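Complex shown without one protein chain; remaining protein chains in place.
The letters A and B name the chains in turn, as written, and every chain counts its residues from 1.
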Amino acid sequence: MIQYFLPEITILAGILVVLILEIVLGRKGFLATLVSLLFLLVAGFFALRDLSLISPDYYKGLGAFINEHQNLVYIIKSLRLGVVERFMDTIMIVGTIYFVLLSYDYFRSRASGDYQFLTLSALLGGMLLIKSNNWPTLLLSLEILSFSLYALVAFRKDLFSYEAAGKYFFLGALSTAFLTMGIAFLYLAYGTIDFGTTFQRIYTLAQAGFPREVIILSSIALAFIIVGFGFKLSAVPFHFWTPDVFEGAPTPTAGFVSTVSKTAAIGLVFAIFQGLLVNYPALWKGLILWLSVITMLVGNIAALRENSVKKLLAFSTIANAGYVLAVVYAGGLEAVKAAIVFMLVYTITTFGAFAVLQITSEGNTHIENLRGLFQRKPDLAFALAALMVSLAGIPPFAGFFAKFFLAFSMVQMNHPLLAIWLFFNGAISAYYYLRVVYYAFQRDDSEKELPSSRIPYAVAVVSAVLVLLMGLFPDAYTSFVDKVFGAFFGL
Amino acid sequence: MKINPYFVVLLMTVVGLVIAYGVLAISMFLGKRNPYREKLNPYESGVKPGRWDYKANIQYYLTALAFLIFDIEVVFMYPWAVKVMDLKFFAFIEMLIFILILLVGYIYIWRKGGLEWQ
Partner (left out) sequence: MDALVLLTLFVPFVGFLINGIFNRYIGKKAHWIAVPALGISALGGLAILWQVAGSGQVFENTFWTWIIADKLHVPFGYYIDNLAAIMVFVVTFVSFWIHLYSVGYMAEDRSYARYFAYLNFFVFAMLLLVMANNYVLMFVGWEGVGLASYLLIGFWFHKKSASDAANKAFIVNRIGDAGFLLGIFTLFALFGTLNYTDIFGSNLTVNKGLLSLALIFLFIGATGKSAQFPLYVWLPDAMEGPTPVSALIHAATMVTAGVYMVARSAPLFVQVPEAGYIVALTGAFTAVFAATMALVNNDIKRIIAYSTISQIGYMMVGVGLGAYWAGIFHLYTHAFFKALLFLGAGSVMHAMHDVLDINRMGGLKEKLPHTFWTFLIGSLALAGIFPFAGFWSKDAIIHYSELSGYSIIFYLTLTGVLLTAFYTFRLVFRVFFGEPRDRELYEKAHESPPVMLIPMWVLAFFAVVAGFVSGWFQHFLEAQLPHAHFEHTQAGITLPIITNGLALIGILIAYFMYVKPAVPSSLGENPIVKGIYKILYYRWGIISDWYEIVLMGWLRSLAAGVYRFFEDLFIDGTVVGSAGLTAATGNIVRKLQDGKYSTYALLMTAGFILILYLLVL
């Protein structure tokens, strides 16, 4: 049984080890970073191994175990495991590796045991969140993720950092309150906290036709729940915290919030809407559609005139959440695959961009501050250009294929208008992404020196090369996703 | 009889309000009044609210937080205690791991000086 949860167990062990490290050795930033990376790599290895072993009856053993020990293992019954979750895990682990690397450059000795503890806890929270199989587990893992993030946002320990953490915390608490209320209503409607049982009841009700009070209770519940999810996804109109938190948070943490936390939220939304409520489309389809349509537009339009690069990336993260929500609406297996590819590419690209920002924009995130990047560090400027062009979705960079697959799955599910909307938004977004490139290539006559930070430099360049390679050979990873999905669903 | 579906919501709201305010009202009417200084404080212990110039020691909050954490974790031991005889050795190991995790956190607080009153 234990072999199915090796990545999670590895991360949990890592959490304990880094904390013990801090207790025994005190503040050792380098060592703690190294240990943390080691555990992340091992967890990533286990996750990939899991994926490569998958066959239609790979998880059968888990089900059998649960059936045999019916009243024994409530822990296991509260988690669900499948190929989608494992892919999301892998993406989150990749994001966290990026985060740990950048954090070491940012905090040096302060990135010690307790910092790594928060990092790994946030990751574990995210991993459990997408696998949660009942509402209390969902809430609990959501809080593990959120509280670690609040602390990480505040970790720079200055006023801006505190302000950002304060906003994040208060608004996060508000959204969790809404979520909890929604769960209560859902319990009222279906009388169970278990996803599986809820699913069964919805299915039976759907056959018979829903009673009116169940519909109303579910609608109320959904309205409440969507606040909680929307907050984590930063979907409009629950996105307001994003730019402010990004602006105040340490740069690596902003990257973490926009990638790992976002991936967890998307995994969750897929689990709830494509899994739990898939038999009940009338309830949520329209809502998700409008949420996605508006989120894309607001994110992109707000970014047009934005002068702070960090805030600009915050709006870009909002817009990207809209793109993925659109495939949640479209549905289908292709949509899930497309979302996985999209999140992987998005994680790599966004973290690469944040790595550049960490070098150029510390203390001053104004876009003017990028001026002269080309004349000081031409390779960094080219890396930034590649990453931004990829975000804008232009071939031959990976970002194009990510968006291409999204649109492709939409068209396959007969939603061409949504694909048009996606590309229309892509056209708007090209403007502000390229604006960043424009400033990076402007001349600057001041005597400013860029800090010589090797880690973010390497991270940025490697990301840019990866984005290019993934664009030139998209087959390398899409065929893997295809193969695993094919093996899992026995296609 | 067909119940209006909104009725459930309404009922929940009404019952909630009735219980909350009802209890307050009952104690207001029935209770014996014996006001004295300590009793008129909003909290019987801790910081007096509403006085912005009052500086509470930050240590107070830290200790309170640590207390809350370990206090609440104990709640998880109650269902465990009920089921422990059925679950046998497995549950024992589970609880050991659980306590180990808590212990590491506890030692961390201790080492970081969270329990010392400076």
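Going forward, a residue touches a chain if its C-beta (ideal position, glycine included) is under 8 Å from a C-beta of that chain, and two chains touch if they have at least 3 such contacts.
Every value quoted in this text rests on a predicted model; they were computed, and no experiment measured them.
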Next on the checklist: Using the touch definition from the header, name the shown chains in contact with the chain that isn't displayed.
Outcome noted: A
Checklist outcome for this item: Cross-chain touch to the chain not pictured, restricted to A:42, A:193, A:223 or A:450, is A:223
Checklist outcome for this item: Contacting the left-out chain: of A:25, A:53, A:206 or A:304, that is A:304
Item to check | Residue among A:241, A:256, A:342 or A:488 that touches the chain left out of view | outcome: A:241
Checklist outcome for this item: Across A:214, A:276, A:411 or A:487, the one contacting the chain not displayed is A:411
Item to check | Positions on chain A where the hidden chain makes contact | outcome: 166-167, 170-171, 174-175, 178, 216, 219-220, 222-224, 226-227, 230-231, 236-238, 240-241, 243-244, 283, 287, 298, 301-302, 304-306, 334, 337, 378, 389, 394-396, 400-401, 404-405, 407-408, 411-412, 416, 419-420, 423-424, 426-428, 430-431, 434-435, 438, 441-443, 473-475, 478-479, 482
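Here is the rule we go by: only the chains that are shown with their structure count from here on.
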Item to check | Cα-centroid distance, chain A relative to chain B, in whole angstrom | outcome: 33
Next on the checklist: So in the complex, the part of chain A that touches chain B is made up of which residues?
Outcome noted: 16, 19-20, 22-23, 71-72, 75, 114, 188, 211-213, 215-217, 220
Next on the checklist: For a test of understanding, state which residues of chain B touch chain A in their complex under the given definition.
Outcome noted: 3, 5-6, 8-9, 12, 86-87, 90, 94, 100-101, 104-105, 107-108, 111
